[in-house]
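Note that one protein chain of the assembly has been removed; the remaining protein chains are unaltered in position.
Let's turn to subunit A:
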């Protein structure tokens, strides 16, 4: 019998539909795989075996009754711990939410449940999604399945590692500055940050409200399209949710896989290559570009002069919003509550003690930065200026998209670095997101597709960006590239990853 964990979500969906295997079998196979390898990978913070198996059994019963089911019904999924799940821990990787069981589901989780996807559990992440390595998780870091000594990326390293280690065919990530795409790049998986407003943020524990976006983490472009169509679309509970329907994504992926990109203009962003980029990463990037040209695309060079300031603007806007979003964690209503060791037990002192004990260093660093940036007298110089830069970056994108249908770059400047390597150097860590951040500042969608192995034998990612609400272009180009690369490799890149367990 085939190993159900090695199938893509789309393949598994067909296997379930044909009756070759049941959802209970598929779910159990993944739970077994988690049991076998997660001790090494540590992708999960919480495994919800009973809940997942109950959903699977229900889907099997409904299928047996002849009910028409969603294509992904019965296909298990892992959910990043920053997404609120009813009755299931949701810590966002923080001690301050240890033991909190949410009384409600995020909108996207409601949609997963309604479609019958068994939720395997919650995946590890940098605390409150602040980081690029999962090393800032309060519950220990995850490991890169390609090399357990290395980071799986972050903040959504758990979701990417789970999918790369065949612990789950699908996962949900969130991307505030690259937290879906960068882990995708360094683990050889596919990750999509949809257009801002494309997937409801209701039930996402907010990091930076104007930047956060949930999206799919998968092993194939088509799987991402399937998942994206399921979780995306308007939600009246999120005011920033886009009212119009999504463009057809699955169709775009299937069409792209046919390999014809004639008439497509691909813009290479001058500012997102060169210095700071690992040679092997750049080599894979240029080979991928070649393949796109062969498929009929026209490659043009575009300049986005203000991208230079993106990182600086991002590290003002994000901490500013985060400092306010994280204010609610005060020990008064839910989660951790710490009373001061001595002295009077006032609300203010309980709040201070709780926040002191519950937040990690990186979270405190950003809260302090953000509080400062919003302070009276500094607002214009910091937050105000950052918003102006943001407008300039949006204009850069508008100009670039006038010349090209999609923009491309390496997803991350390097492959996975060693655990601990950048932990004491926040700036070096922040620089890892230099290519992914502009998309969040402008609200445009992006995908990272594996582009091959760099000179160090580790995966690199190819990033494709499209104009807002044109997420279908990501899938068309991504699927074409994926097909072309896999034919040169003779199969999926992840077939070359070490077999764990």
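By our rule, a contact is a pair of C-beta atoms (placed from the backbone, for glycine too) under 8 Å apart; a residue touches a chain by one contact, two chains touch by 3 or more; residues count from 1.
Here, contacts and distances are computed from a predicted model.
Student: According to UniProt, what is the chain that's been left out of this complex called? Choose from "Aspartyl/glutamyl-tRNA(Asn/Gln) amidotransferase subunit B", "Cysteine desulfurase", "Fe-S cluster assembly protein SufB" or "Amino acid/amide ABC transporter ATP-binding protein 1, HAAT family".
Tutor: The missing chain's protein name, per its UniProt entry, is "Aspartyl/glutamyl-tRNA(Asn/Gln) amidotransferase subunit B".
Student: Which of A:383, A:430, A:462 or A:475 touches the chain that is not shown?
Tutor: Considering all chains, including the one not shown, the answer is A:383.
Student: For the full complex, which residue in A:11, A:324 or A:394 touches the chain that was left out?
Tutor: Counting the whole complex, the residue in contact with the absent chain is A:324.
Student: Out of A:93, A:177 or A:203, point to the residue that touches the absent chain in the complete complex.
Tutor: Only one listed residue reaches the unshown chain, and that is A:203.
Student: Among A:114, A:258 or A:332, choose the residue that contacts the chain missing from this document, as touch is defined above.
Tutor: Among A:114, A:258 or A:332, only A:332 touches the chain that is not shown.
Student: Have a look at A:69, A:374 or A:483 and name the one touching the chain we're not showing.
Tutor: Counting the whole complex, the residue in contact with the absent chain is A:374.
Student: Name, in rising order, the residues on subunit A that touch the hidden chain in the full complex.
Tutor: 83-84, 90, 92, 97, 100, 102-104, 106, 201-206, 208-210, 236-240, 320-321, 323-324, 327-330, 332-334, 347-348, 351, 371, 374-376, 379, 383
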